[in-house]
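As you look at this complex, bear in mind that one protein chain is not there, while each of the others sits in place.
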Amino acid sequence: MCTAVSYHTKDHYFGRNLDFECSYGESVTITPRRFLFSLPEGAEFRTKYAMIGMAHVAEGTPLYYDVVNEKGLAMAGLLFAGNAVYQKRQEGKDNIPSWALLPWILGQCETVAEARELLERIAVTDEPFSEALQPSPMHWMLADAAQCLVIEQMADGLHLYDNPIGVLANNPPFPFHRENIRQYLNVTADPAQDRFSGQELLSPFSRGMGGFGLPGDLSSASRFVRAAFVKLNSRSAEGEKESVSQFFHILGAVEQQRGCCYLGEGKYEITIYSSCCNLEKGIYYYKTYDNHSITAVELHKENLDGEELICYPLA
Amino acid sequence: MCTAVSYHTKDHYFGRNLDFECSYGESVTITPRRFLFSLPEGAEFRTKYAMIGMAHVAEGTPLYYDVVNEKGLAMAGLLFAGNAVYQKRQEGKDNIPSWALLPWILGQCETVAEARELLERIAVTDEPFSEALQPSPMHWMLADAAQCLVIEQMADGLHLYDNPIGVLANNPPFPFHRENIRQYLNVTADPAQDRFSGQELLSPFSRGMGGFGLPGDLSSASRFVRAAFVKLNSRSAEGEKESVSQFFHILGAVEQQRGCCYLGEGKYEITIYSSCCNLEKGIYYYKTYDNHSITAVELHKENLDGEELICYPLA
Amino acid sequence: MCTAVSYHTKDHYFGRNLDFECSYGESVTITPRRFLFSLPEGAEFRTKYAMIGMAHVAEGTPLYYDVVNEKGLAMAGLLFAGNAVYQKRQEGKDNIPSWALLPWILGQCETVAEARELLERIAVTDEPFSEALQPSPMHWMLADAAQCLVIEQMADGLHLYDNPIGVLANNPPFPFHRENIRQYLNVTADPAQDRFSGQELLSPFSRGMGGFGLPGDLSSASRFVRAAFVKLNSRSAEGEKESVSQFFHILGAVEQQRGCCYLGEGKYEITIYSSCCNLEKGIYYYKTYDNHSITAVELHKENLDGEELICYPLA
Partner (left out) sequence: MCTAVSYHTKDHYFGRNLDFECSYGESVTITPRRFLFSLPEGAEFRTKYAMIGMAHVAEGTPLYYDVVNEKGLAMAGLLFAGNAVYQKRQEGKDNIPSWALLPWILGQCETVAEARELLERIAVTDEPFSEALQPSPMHWMLADAAQCLVIEQMADGLHLYDNPIGVLANNPPFPFHRENIRQYLNVTADPAQDRFSGQELLSPFSRGMGGFGLPGDLSSASRFVRAAFVKLNSRSAEGEKESVSQFFHILGAVEQQRGCCYLGEGKYEITIYSSCCNLEKGIYYYKTYDNHSITAVELHKENLDGEELICYPLA
């Protein structure tokens, strides 16, 4: 389904694979400062900060999949089917429909710490964007240069989890992944040595055998583990080009190739796009399944005080 | 199908699981010294050394599954379907049918080294014991206190492999298992540590997690690896009781529980019996699937210069 | 550490492996009806039902590891280090120290359903049995002929989980195991077929290869999965002998062999004993690490209205 990753070299990077069987029509979309979002029951809010990310734009409103604001706060939504349970409107809470959560937070927060305060007062509601656009069951990863947080609205309430691993996939809820990854402690990027026999009886037959045991499938649990392994062991030069290249190699390790995840009825899940955003510079990079070249869009090259969304159709 | 193991504490032990969907009727059988074996085409040989092991006795002839002689040389046959290709009779060779190989070798050799010389001159032939008892496709493990050898008669000839691991299972041929086990170098009996992240980010949630990655199924490749792991890491006191107990725990790790290996037509493979023989003392211990108690039969308590086979029906 | 299993043929069976680096001195112990248990702060209770199980007896009090009462309700405690958080005494609750939980429940309940009601009113307290016997961090599996329940007293409260799998091991909490086992759906007791290539390109080389992927290590997560696989696929005749034999084969699949789980300082975890109790007949069977024979003790052959504990030292 999806994998999100945060990665740090000299700058900080945040991005994701969006995995699905079809595209809903998305574009790299810049929302300028003081953009008006209309909420149910006549409510509305204006963003303070401009933001850039991948969105499906409906009726002039950007429905973001992943997005970064001009302060370097980033957020991505990932499918969380069966576990996401949104709330009914509640008295005394900020009632924010799931589809508006990203601009609500990124429109007014500079950091994860600020967002955490906001989230304490929020009810993530099940109100649809429109009759045609019913809410998708999602959970979210939120990150800045210093911290990473997972947000899960479930039947038993809103959960916020610190995420020192800096990776998110889909089901089950985050606490499972946090335990599951601990099963793979044996896996290492170092050369394999004979730990098996307790004596010098066996030797590796290939480079890379320290990694034996790493799961190679496309389930969310295995993508979480594999993305974490590649991210935590990644080595790259600190320059922008090398950092971004390495980021896409991390996402490449959990990419979904057409044919490997059959859904029935002739449908296959694939990685529709992969994205990477430099949090400091506000540059949004992406690739698509059939366009392997990296395309960049720069937030700060645009007029961020305009009134209109700025949309770049995918290359 | 089967797993054979050699294990050393103060004394030396050799045994096996016999895994199959049914029993052919076997008993612990002692063959005395100077026992006559009749071979095809009027040939025959007399054994020099007495031996004890598990055999199906047909027409007064012990067809051994696993056996140890009074000099401490042990041998077991394990199913090797599709890979064992026995030979036609050859001029200038000792033509020994596969069913007579065990007494041929153990009847006249004290050590693996002696047996190796004998094997250089042998043709393992495809001659059946009788119309009703056609040859089974087998390969063999041969061991004494110092060495362990694997014997595979295949389409491209007779192969002898030194076996420092001291374990044998079934298909594929031994060279595969020798490589395959090298994939599991990460597995350890030591406590797990965070090798995954390259930093102190993760910790084990349970004892025994150093072993994560060890295969748990009943295929021959996985039984080979698991038996090797348990054997190579085994710790036991040196006494007879503790050594034998530990040996059966090693075999227990690769035991086939009824229901876990379905063969179709209502049949399941199970561990018909497990055996362990003290090579120095000539004591043969065994358990069966539904008799968990260990029964012992002692070679040296019998008259080894008699003329008849001595058979102990299974307890 | 430990694995508990419930298993049904014609009768119902419940038992466990106790895995540890040393024994604290336990015996098969029968507690008669109307036996008095003294609790902290002068409280006390008398049992209504007799029970049989493995206990360390301290100052005349049986501290049960696993136990079954005359009504066929069974319970076992398994180590739950780091996750068990017992409570302080609470007003308006039945304050039961962790060490008294088993006789408290089995002394007065006939079924899991009854016990569930009792558990709603309970506080599992952190009061030690004595200065020398501080509370062990445990969680519990409770079963009768119809149901199976897991009980976990954690920092965030008392959790009761229905357990249709009928297996329990140690850390992490039960919800993790319930998800983790779902990773192993591919594993089967049926013969392997080529699902890999989507065509008839590959074939198995051994029986039992449908089980490839089953974890073979001694971690609690892997023992949970392996015990569940063997239990759920077990086939045995319905008689007492065959059922009990099969039960010990299930426990054998998750047994800890000495040497395979090193704890440091020369210590190894082993399966101290394995037990199996017939819930209907009240017969308690067990084996120990170095005594492979099965010993049976029958509840209903004793005077259950006596005043004293009846203890059988281990064979």
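In order of appearance the chains are A, B and C, and numbering begins at 1 in each one.
Everything below uses one rule, namely that contacts are C-beta pairs under 8 Å (C-beta built on N, C-alpha and C of every residue); 3 or more make two chains touch, one makes a residue touch a chain.
The structure presented is a predicted model; accordingly, all values stated were derived computationally and were not measured.
Novice: Using the touch definition from the header, name the shown chains in contact with the chain that isn't displayed.
Specialist: Spelled out, the missing chain touches these shown chains: A, B, C.
Novice: Give the residue, chosen from C:F35, C:Y184 or C:F224, that touches the chain omitted from the document.
Specialist: C:Y184
Novice: Over the whole complex, note the residues of chain C touching the chain we left out.
Specialist: So the residues of chain C touching the unseen chain are 164-165, 179, 181-190, 192-199, 201-205, 209-210, 212-213, 228-229, 232-233.
Novice: Given the full complex, what residues of chain A touch the hidden partner chain?
Specialist: Against the left-out chain, chain A lists 1, 82, 170-172, 187, 189-191, 204-223, 225-226, 229-230, 233-236, 241-242, 245-246, 248-250, 252-253, 255-264, 268-269, 287, 289-290, 292-294.
Novice: Mind pulling the chain B residues that touch the left-out chain?
Specialist: 172, 175-176, 179-180, 183, 219, 221
What we mean here is this: only the chains that are shown with their structure count from here on.
Novice: Compute the centre of every chain as the mean of its C-alpha atoms, then state which one is farthest from the centre of chain B.
Specialist: Between chain B and the rest, the longest centre separation is with A.
Novice: Would you mind checking which chain's mean C-alpha position lies nearest the centre of all protein C-alpha atoms?
Specialist: So the chain nearest the centre of the shown protein is C.
Novice: Could you work out how far the Cα centre of chain B sits from that of chain C, in whole Å?
Specialist: From the centre of chain B to the centre of chain C is 35 Å.
Novice: Just curious, how far off is chain B from chain A if you go by their C-alpha centres, in Å?
Specialist: Taking the mean C-alpha position of each chain, the two centres sit 54 Å apart.
Novice: If I count partner chains per residue in chain B, which residues reach a count of at least 2?
Specialist: In chain B, 187, 189-190, 204-205, 209-210, 212-213, 229, 233 touch at least two other chains.
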